[in-house]
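This view holds just a subset of the chains, kept in their places.
Order of writing sets the labels: A and B. Residues in every chain begin at 1.
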Amino acid sequence: MKSLRKELWFHVPSRRGFINITPQVEEAVKESGIKDGLALVNAMHITASVFINDDEKGLHRDYDDWLEKLAPHEPVSQYRHNVGEDNADAHMKRQIMGREAVIAITDGKLDLGPWEQVFYGEFDGRRKKRALIKLIGD
Amino acid sequence: MKSLRKELWFHVPSRRGFINITPQVEEAVKESGIKDGLALVNAMHITASVFINDDEKGLHRDYDDWLEKLAPHEPVSQYRHNVGEDNADAHMKRQIMGREAVIAITDGKLDLGPWEQVFYGEFDGRRKKRALIKLIGD
């Protein structure tokens, strides 16, 4: 069994943002030499997400509005977690979008559907944070 | 390490629907000869879901109502994504229900709890779409 571990670092300048990391994950698969296996990609922070969806700017703005409606940032005092912090909403937004994506590796490539793209979703940015890529297979 | 890759195709005649795919995933495990490993089952489309829950018609109607409340289809104009499209809500519903399920394989079988069943969840049907089964193990 082969394996590869790699960290991706981000610094989103605003509180929230979505970054397409498909090329970096694809590159890691190539580097690993794995032909058949599984790729795990997960946020290493609990106020961020790795998810798979469409690379479409309108949709990303819709996601942002929708998540803000389901788990509003303001008023920060509505959350018990926000004692000396203001990011309780980010912990909730990340549960809806998910922590991780598991992707098949086939013929040495990510086995994605035609529109599937892998994103890092930031919900409490303005500092350095990271995601983990872990590949296993043959 | 053994592996198996298989696609399942669907054509849900309505916009939304849930299909129990547990027998097809179980069949793939048998076909693979894998005794111990992991099964990844994921939607290959970004407006559909693979999830695990109960095979109970009342619950599925509850899910449909609930998802429609959290991410309504109408008015389609409320979403920036809906320029020449009308499926932004499907991209949201799928985030709540999830893209994929990862299931243990033990003794050559899916290692599921007593009521766990695997579903393909369609949120933008009326066309051919597919899910991926990827199995790895020994």
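Assume a contact is a pair of C-beta atoms (placed from the backbone, for glycine too) under 8 Å apart; a residue touches a chain by one contact, two chains touch by 3 or more.
Bear in mind that the values here come from a model prediction, so they are computed numbers and not experimental data.
Of the identical chains making up the complex, 2 are displayed, while the complete assembly in this file numbers 3 copies.
The definition used in the following text is that only the chains that are shown with their structure count from here on.
Once the centre of each chain is set as its mean CA position, subunit A and subunit B turn out to be 20 Å apart. On subunit B, the positions that touch subunit A within their shared complex are 1, 3, 5, 38, 40, 42-46, 70-71, 79-83, 88, 91-92, 94-96, 98-100, 102, 130, 132, 134, 136.
The residues of subunit A lying in touch with subunit B in their complex are 1, 36-38, 51-54, 56-59, 61-63, 66, 70, 96-98, 101-104, 106, 111-116, 136-138.
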